[in-house]
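Now for chain A:
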Amino acid sequence: MNAIADEVPATVAVAQLAAPLLKLDGVHTYYGKSHILHGVSLQVGHGEVVGLLGRNGVGKSTTMKAITGIVHPSAGDVLFDGQSIGHLPSHRIARLGIGYVPEDRRIFPLLTVVENLRVGLDRHGVTKARKAELMDKVYTYFPRLAERRSQSGGTLSGGEQQMLAIARAMMLEPKIILLDEPTEGLMPRMVSQIREIIDVLHREAVAVLLVEQNVPLTLDACTRIYFIEKGEVRHHALASDLQVNDPVIHQYLGV
Partner candidate 1 sequence: MTRRHGVLFWAGFAIVVALLFVAPLVLPPFWRRFVTEILIWGLLAMSSDILIGYTGMISFGHSAFFGVGMYGAAAALLTSNPPNLWLALAYGLILAALVAAFVAYFATRLRDIYFAITTLIFSQIFYVIIFTSTAWTGGENGLTFDQPKLGFGETLSVYFTPTTLHWFVLFVVVASYLLLRRITQSPFGMVLQSIRENEPRTRAIGYPVERYKIVAVMLSGLFAGLAGVLYAIQNQFAAPDFVFFLVSGETVIYNVIGGIGTLAGPIVGAAFFLLLREGLSRFLTEYYLIPLGVIFIAMVILLPQGLLGFARRWLNQ
Partner candidate 2 sequence: MGVPLDQILIQTINGVVTGMILALVASGLTLIFGIMDVVNFAHGELFMLGAYVGVLTLAVTGNFWLALIAASLLIALLGAAIYLVTLRPLIGRDSLTTILATFGVSLVLQNYALWQFGPVSRKISEPIVGHFTLFYLDYPWYRVVIALLSGAIIGGFWLFLKYGTVGIWIRATTQDRVMAQAMGIPVPWVLTIVFGIGSAMAAISGVLFGPFGGVDPTMGLNWILRAFIVVVVGGMGSLGGSIAAAILISLLEAYASLWVSPSQAVIVSFVVLIVTLLFRPTGLFVATPK
């Protein structure tokens, strides 16, 4: 499909896609005086499912925040569909088509399930019919949410909140969804549900950038994987070339 550069230890090796949907180019971010991201570069193609693996605290979540505009790059750029979005406020970025499912889900606890969904639904140019369609679709994929539609978000279980967070992002009809550690703290049964949802998204031609620490899930769901360490993307590989006990995995995720 695309020419892919294989691992080059010292410098960043990034897949060169023809026309990537999302591209990060040497992104640096700071938190006060702390230098968090030291030049992150990665790409996600249209409809692709790409993984981002790394230990705690290496900058995975910060990378997501840099894409969604919660944190602004102090150097480097974020390009979405060719358009530079690094300086845009989060709400504009969301409306351009980037859905975000953060660590800790962060659904609105005092809003009902329906109201949580409406947050992404009430946008310009969405007809009533389309809104009804989207709601139906979500209820089909997430029957649990349909049952609990009038309950407030804070009363849902962890797994249900995760469903809601993903469904809420889907309401934006995004071209890509960023999933930040969706399986954290979930039971194995729910983990396989997350796997199915990623498939659903892929079928709907929504690209996915998956940040995870669950290696088997990531290897299974993604086509390509980036490895991040100390705020930099250090390695890149095809999921099909990797196995769970690969030395590379140990290098970037091992204790």
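Selection rule, in plain terms: all candidates are chains of the complex that A comes from, given by their letters.
Here is the rule we use: contacts are C-beta pairs under 8 Å (C-beta built on N, C-alpha and C of every residue); 3 or more make two chains touch, one makes a residue touch a chain; residues count from 1.
From a predicted model like this one, the values you see are computed outputs, not experimental measurements.
Engineer: Only one of 1 or 2 touches chain A in this complex; which?
Structural biologist: 2
Engineer: Using the touch rule from the top, collect the residues of chain A that touch candidate 2 in their complex.
Structural biologist: 68-70, 89-91, 93-95, 100, 102, 106, 108-111, 115, 118-120, 122-123, 168-169, 172
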